[in-house]
Structure formats: C-alpha cells, structure tokens
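A single protein chain has been omitted; all remaining protein chains appear in their positions.
As written, the chain order gives the labels A, B and C, with residue 1 at the start of each chain.
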Amino acid sequence: MSDTATSAVDIKAQSRGQNLRFYGIWVIAAIVLIVLPMIFSSGGSLTSFSLIGISIIFALSYNILLGQTGLLSFGHAVHYGLGGFLAIHAMNAVIARGWSIPLPLIPLVGGVGGLAIAIVVGWVITKRAGTVFAMISLGIGELVASSSLILRSVFGGESGVTTNRTDLPQVFGWNFGPQIQIYYLIAFWLMISAIAMYALTRTPLGRICNAVRDNPERVEFIGYDPHVVRYLAYCFAGFFAGIAGGLSAINFEIANSAYLGAVQSGIVLFATFIGGTAYFFGPILGAILVTYLQLGLTSVTTVWQLYFGVIFIGIVMFAPGGIAGLLMMHRPLVRAGSLGLMIPAYLIALVPTVALACGVILAIEIIARQHLPADAQIINLLGIPFSATSPATWLTSVILIVGGYFVARLTWQRIADAWDRATTIARDRGYLA
Amino acid sequence: MRKLILAAAVALLPGLGSSAFAQETIKLGYIDPLSGGGASVGEGGLKTFQYLADEINAKGGILGHKVEIIPLDNKTNPQESLIQAQKAIDSGARYITQGNGSAVAAALEDFVTKQNSRNPGKEVLYFNYAAVDPSLTNDKCSFWHFRWDAGSDIKMEALTNYMKGVPAIKKVYLINQDYSFGQSVRSDARKMLNAKRPDVEIVGDELHPLLKVTDFSPYIAKIKASGADSVVTGNWGQDFALLLKAAADAGLKVNWYTYYAGGAGGPTAIKQTGLDHQVFQISEGIPNSGNQSAMDFEKAFRAKANMSLWYPRAVNQMRMFKAAAEKANSIDPVKVAAALEGMEFDVLDGGKGTMRKDDHQFFQPIYISSFGSRNDKEPFDEENTGWGWRPVSKIDTAQTTVPTTCKMKRP
Amino acid sequence: MSAAIEVQAVEKRFGNVRIIQDLNLSVAKGERHAVIGPNGAGKSTTFNLISGHIAPTSGEIRLNGEVISGLRPFEINRRGLSRSFQVTNVFARMTVWENVRCAVLWATGHRYAFWKNVDELPEVRRRTAEILEDIHLFHRRDIPAGLLTYAEQRELEIGITIAGGADVILLDEPTAGMSHAETERAVALIRRLTEGRTLVIVEHDMSVVFGLADRISVLVYGRVIASGTPEEIRGNPKVKEAYLGEEAH
Partner (left out) sequence: MLELIVISTLNGVLFGMLLFLLSSGLTVIFSMMGVLNFAHASFYMLGAFFGYQLTRWIGFWPALIIAPLLVGVVGMAVERYGLRATHKHGHVAELLLTFGLAFAIEEIVSMIWGKSPMDYRVPALLDFPAFTIFSTNYPAYKLFMLTVSVLIFLALLVVLKRTRIGLIVQAALTHPNMVAHLGHNVGRIFMLVFGVGSALAGVAGVIAGPALVTQSDMAALLGPILFVVIVFGGLGSLPGAFIASLVIGLVQTFAVALNGSLASAFGPLDPSLGPSVLSDIWNVTIAQIAPILPYVLLVLILIVRPLGLMGTRET
C-alpha cells in the first residue's frame, strides 16, 4: 500500500484530471443556460428561470457562511436587500444624471452595497460563532428591516423605490425590456458568480474557512485568527448576496423592505439547507427546488408553509446532508458498481412511502379545509377528487397513513439491508473508507 | 442534471408551463394573500369576487363572455405580487384586481404601466378595490389603474364634513400606524380639521409601529391624560383590536372614529370591550343601510358565502366593469378603460357615483356608521357578536370630492 | 544564548482556586524537555498558558526572549510556537491532506489569500506531501480525518503541529492510549521530526520520557519542584517522595 515514491507528481496529475472535468461541467452549465429559454420560451418559464437564477446566487452566497464557514445566519437578506436598494438608486441616478453606465454593470453595484454593509456590521457579528452568531444575525436583520421603514427617504417606506430599467444606456441594441433579455443578464451573472464562488472555495481562505467550521479552536494554533476568517467569509457572502439583490432589483424594477425581511432570510436558509451544505452544488439544487415549490405549491395548497416546515424538519432529522448529501452517498456505490443492489429496494419502498405521504397530505388538507365553505371542500390529489367532509376520505387517509407506515417500515428495513450489502461491496473494492 | 430538473420543474409548474389562450372567458387575476397572516382577509375577498363572477355569469356574462376569477396568492409581498401578475398574464388574463396593501398596489400599478408600454396590444387593466394610499391616484397615477375604494384622503374629507356638524367634538386625539397609510390619515386629519373646525383642539398625534405593539396601555394612558373626547385612527387588524382592548381595560370613555373597525376581527374586539355605539366607521356601504336592494344582496351573499359583505365596492367594481364593456361593446382593456373614464354609476347602497377621468378615482356616497346593539330595522350582525352597524350619517358624493395632482398619461 | 521558553513566576487562578502558583520553567533552544507530574498537577494548564489558550493571572512568559503572555494563540503561533492536544483535535470533516495543508498555509505566507488557487501552490503541495510521508499517512490522504483510526489521528495531530515549521513544539501526551508498538513508532517519529527544534512534551509513559528527553521538569500542585537531566531527576529525593513515591502506592 505504501506508495510514497509516487507522491507529489501523482497528486499533480490527479488535480489536472479534475481540472479538465471541472471546466467541462462549467461549459455544459453555460450551454444549458443559453439553450434553456429556447426550449421553454413561454413568459412564465422565463420568469421562473430568472427567479431561480437569482435564488441560486443568493443560496450559494449563503452557503459561504453556512456550509463553508459553519455560520448559521438568520439575517442574510440584509445584504441581499441593501444590494437591491443600492442598485435601484444607482439605476435612478444613472437615468437622472445621464451617466453612461449600462444595465449589465448594475448588479456589481448591488454587490458593493451588500459588501459595504458586511464590512460595517460584520466585524461585530462575527466576533462569536455558533448560536450567538445566529441570534445576533437575527437581531441585526430585524434592526435593519425595521429601520428601513423609518428611513423613508432612502427606502421609500413600505412601497419602496421603483425604477425603469429600459431608461438606462443600451448595450448591443438591448433595452432590457423583454424578460428574455433579463434572463440572459441573470444567466450571465449567475455563471460569473457561481464560478467566482466556486473558485473561492479553492483558495487558501476558502480552505481555512472549512477549518474554522470544523474546529475554530485548533485554527488558532495554526496561525489563523478565526474572527478574521469569519469576517472575510461574511464579507464575501455579503458581496454575492448583494449581486443577487441587484439582479432582483433589475428583474422587478422595485426594491422595498420585503427584500430585507426575515422571510427572505428564512427562505434562503431553507433552500441552502434542503439542497445540502456540504457540496458546492447543494444550494443550487435547493434553490431550484425551493423556488419551484414557492411558485408551484402556493397555487395548489394554502398551507404550503406547513409542507415547507415538514420537509425541512424531515431533512434536518433524517438527511442532514440535504439532497446533495443523499445523492453523494451513492457515489461510492456507483463507482463500485453496487448501486444495482439498491434500485429494487428503492422501487419497492416507493409504493408504500408514497401511500403514506398521500395519507398525510390528505389529512393535512382535510384539516386545512374545515373553515372553508362547502364548495371548497374538494381535495384534488393525484387527479382524484376527495371530499374533505366525507367520512370515506377520512377513512382513506387513516388507512393510507397506518397501512402505509407499517408496510413502509418493512421496506425501509429492506433498504437498510441492501445498503449494508452495497456499501460492503464498495468498501471491499476500496471506494469507501 | 440541472437541465433535467429544470425540465421536470417546468413541466410540472401549474399554470406556468402552458399558456393556453382561450378568449372565450374573461380572466380576472385576483392577486391577494391566500396564505400566511393576511389569508383570512384575502380569502374573504376571493369569495366576494367569485360570488360576483357567478352573478354576472348567471345573467349571461359580459357580452357573452364568462368571467373567471384566477386566485393568485401574493403573501402580501410586492415582489411576489409581480410574479403572480406575470403568471396571470401568462394564463391569458387581461384584467387583474387587488386590494390588500398599498405597497403591493404601488408595485402593481408601476408594473402594469411598464408592462403595457412594453407590450402594446397586450394591455392589462388593474382594478384596485381596497388599497387607499392617495398617491396611487395622485403622483403615481396611471391610466391603467382604476380605484373603486375611496382613498384615505377622501374618507377623511367625508369624516371631517361629518364632524363639522357635531359640536360635541372638542378635543381630538390622533393615533395611527407608522407607515404611509397611517401618516396620510394623520396629516389629512390635521389639515382638514384645522380648515373646517378650527375650534377643535388636536390634543395628541401619535404614530406607533405597525403590527409590533403588544400592549397599548401606555398609549391609552397618554390619551387619557390628554383629556380627548374623540380618537381618530386608521388602525386595523391587531393594532385596532389591542388598542380598543387596552382602552376598555383602562376605562377610557371616548368616541372612536375609525377606518377599519369592520375589518376581520374588529367587531369581535369591539363586542369584547363593550363599547356600545362608541366606535364609528367610515365606509362606502354598510349591511344595515336601509336600502332594500342592497340589503337583499347582503342577505343572499351571506347565505352563500357565509360572511358579511366586506367590500360593497367590489360589487360596484364588477357591475361597472360589465357596464363599461357593454358601453364599449368590447372586452379589450384599452376600450374598457376608455369607457370607464368619467362613467356614472348607481352604486349598491343607493346614490350616484362617478369614475373621475382625471385620476381614475371612483367617488361615491360615504357612510358614517356606529357599531353596537341592534334594533328591529337592523337585521344584520357581524361575526356572530349579535351587534351590528347602524347608519349615523350619509355623506353625499359631492361632499367627498378632493382635488388630485394626477397628470394622466394616456396611450 | 537565550532560552526558547522562559516562564517566570506565573500564576493562574480560576475564581479562588489556584491551579498554577509561582511557576518557573526554562527551556533552552534545541532542547527536548519533558514535563511530568501526577494527574491534576497542572501540566495541561501549563501548556495552555504557554500557547496562549488561557492567559496567566500574573507572571510573564517569553518566547525566544519576547514576552508572549497575554497574546492570542494565533499570535504566539506566528512567532514560532506550535502545540498539539491531549484530546485529538483535528478538522474532522476535512481530508487528511487538507488538514495538513491548512497547517502549512500561514507559514508559507499565503495567509488569507483569496486570489490564489490552493491546488496550484507548489511549495504548499510539496511540504504537505513531505509531512504526510513523514507521518506515514500519505496513502490515507483522501480520507476525512474523522474516519481515521485513533493512532492515525494521533499521528495526524503531530503532523498538523509540526506542519507550520515552528521551531518550538509543544506535544501534549502524544502517545496516550497507544499500544506498545504504536508508541515506539510515535517516539521515533517525534524524535525525527523535532530534530533541530525545541521540544516540550507532557508524557505519562516514563520509558518515553526518559528515552526522549534531554531535561525533565517535575510539576506537582502547580509548582515545579525539580528540573534537570534524566539522571538528576532519577536521583532527586524530592521527586521520589512527591511523585514516584506517590505513584508506588
């Protein structure tokens, strides 16, 4: 086993290979971003893609704190919001003064806004980590959000500040009125920001952030001040959140206090954590999923918040690595070729688990409808209409929950067994420690 | 990977993936909170509009087109409202309506103005049924925005015209929420009272944070100390309920002139405090108005929707929409808008109203009513409290007119 | 030649409890110095005081002649002192490779750099690989540190401590909990890695202490009762009475 002779050269070759694959992924991502609106060209999908793009940048910036430095912030929207406000004011100033700054540069102004507030408040906030950091960030978030309603001349009260993005100097004949042009602008900044944030993880600072996350005490004994590391990470997170806020300001042409609020901070936490904080692509998955749920779930059910809460609790308890963590758990199995063992177990478990989920959804919807008049008592689940007042529906729900749970438990056991076998094979073949 | 997920997402997105353009029905996007804290209010509005759409459809629709209400949840968030408005447009709606939150209204008004200038031929009209910020029909006014609710300045004009004739009012205390609406109530009250009743003393003028105060007793102590006989407040929701509760606890005996005592939870709070006919409301219609056709409508509506008619203006709005479309003989938003300008209309509770061409503000008779125990001419109670609204005064349309600074840009 | 570490009249109180009283200790440059003493004598506290983990209540600590008492640990580390921990204290979620590399970064001058690709720093890569080979963990470089065996984690602990190239090394019970064979290997490792540097070591295993140390200090109840070469300590009656005698019970 001892192959010390191959050492450094080997490592170098290995990282070359990784680099190639790495550039490949970015090129593919860029192509997908370019082609996407050609396949789905309806106004609705363009709106959704734009929002998803913004929330990906926002979630990635949040993960600089949560995933990479281990800082749980409840006030990240402060940077997003102030970036948005600065961008709006910059746009209005450009229009009023006739400066020749084109729209595509405005997100950078947003980034500077987010960075500026991070530089100011970050030093105090990052003095402490862990729970105290979380609480202080919550307090600062509330403070800024409430102050924004008092400082009307800057924040425009609760109606906010508006602008008209088409009045800015035009570049390559684009006036940025149509959503498709905004989509490409967001896609452009998404690529730039994602590459930059990925690159950040590969720098000395990025690695030390991980060390601070894992063991801030020990970091002090290898020459680093964890406070400075946290502060720098906080500034970067603020900068990229500001870019997302600036893009949002361009997209909506309005900035208001809702940008800064606890809801926005909560959503980005949801997205990042559900996606998975341990891998760079986790927040991307999370942002896509949560934005999609926000857009889609709200028109299906009025209690979408409850589903959000339940999904979130489920992820915290059973899959703290998030979706990305679940996916990456299977990587050694794929390499070892033992994934095939898992698939039948998953497929069998799918049926009772879905039944259980349907039962729970049915139960929630029955309760949610008790205050509504008779004509709103129809629950449409998987295309089947159920009447919320009918005992048959209650019975169905109970049967699905109880029956689904007991059958599902058996199948989950099967998954656990299959998992043991599959990982044993992977371990034997040396793909798993 | 990412592409696959996106593809699946878009395919699944309800209402976003498809853009079926069926012009058989007139789609009206209803953009208001249907989840979260404001949901009870938003759901009430939705029921009202669905009832009104059914009423129109039962009579053959508008020019033969059925009216369909598309409920869209905006969570009282301006950005979310813009997304929902886009969603409505994508699903073929050319008309949207909204009421809760002047911040949302301002965002939507700005949105339709830009949308219509960038997409000629696909104009969208915005019917505002409850956002009362005066700026919506003044400096921010838009050709594509029509308001059926009385702006807060109009309501204050009506209220002060009523107070002019009540000599018992001598010392007035103003307490309002610290945001644009509360501030305009406060400044209008000062201005108009000074002009119409210079003898009335304003003994206090308070702004408190919006929806953040859990205990109003310090404020009540101040009101009590000031010796006020009347309080004017634009407070709504818990800010109203808590204010009244604290007042009753401290034994404060004053008359309350309010904008939103009738809002969800308001009547319950008043009944709890036992302030019988001491709480007054300014509104464009009340259940016990005495107007037979309005009371018949109220009865039918309550039977079907299981709530009282919070928004008589919504009735005016939908009926006027139909009348304007028929007058223009078209359901094209541009033509309907032109027909609405300056249109006169018989409102639900009786009397004439008019949609002013200058700023697209609807002017109508305004009622001052008080809440308390009922007599036999008042069949309707509120929120099962047993108490109901009693008309105190009717202010005619002419007495509610305020000037506008709007410089309307017409297409 | 001034001493590498000079502890003068240091006292540490927690509330009313005096953990360390009038502590005096001098370690010459290039010396291998062992600190021994019964449990609760304040050995780890002494390390915590020297490395800046806790600040002394009074007294003075010098590193190469410069006063370091009251400085933060990273400031002391940057002046050339590095320590290990009695309880394994590595970066559990990061790979072995990254654990060592992080410890190399400050010393190679990359500090908080956010404009350099960490994989493209030849100096860092070379030193990391060297240290991993030194501590026999090169073949385990891609394993998260939390998944290593106990003995491997102890070795990694030493690796992280020496990686920054500090010339004063403090090792807190590096062989605790190791089997006999593992201990021998570790001692050889320590001997090789600290060649030419100053070493202070806290150790319970007397064969390790007497085999490795040039000088030994005996700490009892927060006070140094004897200091000298292994032979002097062996023959010191105070030590026999207070420490070895006690252990004989």
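Everything below uses one rule, namely that a residue touches a chain if its C-beta (ideal position, glycine included) is under 8 Å from a C-beta of that chain, and two chains touch if they have at least 3 such contacts.
Keep in mind it's a predicted model, so treat the numbers as computed, not measured.
Seen in the complete assembly, the chain not on display touches A, B.
Listed residues B:V166, B:V213 or B:A323: the one in touch with the omitted chain is B:V213. Residue A:F308 is the one among A:Y183, A:Y292 or A:F308 that touches the chain not shown. The chain not shown here is touched by just one of B:V67, B:V231 or B:A269, and that residue is B:A269.
Only one of A:L33, A:L72, A:A90 or A:A271 touches the chain withheld from this view, namely A:L72. One chain is missing from the display, and on subunit B it is touched by residues 37, 39-40, 178, 206-209, 211-215, 217-222, 224-225, 238, 241-242, 245, 249-251, 264-265, 268-269, 272.
On the side of subunit A, touch with the chain left out of the figure occurs at residues 70, 72, 124, 127-132, 134-136, 138-140, 142-143, 146-147, 150-154, 262, 266, 269, 273, 303, 305-306, 308-310, 312-313, 316-317, 320, 364, 367-368, 370-371.
Going forward, only the chains that are shown with their structure count from here on.
With each centre defined as the average position of its C-alpha atoms, the distance from subunit B to subunit C rounds to 73 Å.
Between subunit A and subunit C the centroid-to-centroid distance comes to 42 Å (mean Cα coordinates, whole Å). Per the touch definition, subunit C reaches subunit A in the complex via residues 51-52, 72-74, 77-78, 82-83, 85, 89-94, 98, 101-103, 105-107, 110-119, 121, 125-126, 129, 133, 136, 138-139, 143-144, 147, 160-161, 163-164. Across the complex, subunit C is touched by residues 1-4, 7-8, 11-12, 15, 199-200, 202-208, 210-211, 213-215, 217-225, 228-229, 232, 236, 278, 433 of subunit A.
Residues of subunit B touching subunit A in their complex: 2-3, 5-7, 9-10, 12-19, 34-36, 39, 43, 47, 71-73, 75, 77-79, 82-83, 86-87, 89-91, 101-103, 106-107, 110-111, 114, 118, 133, 135, 178-180, 209-210, 212, 305-306.
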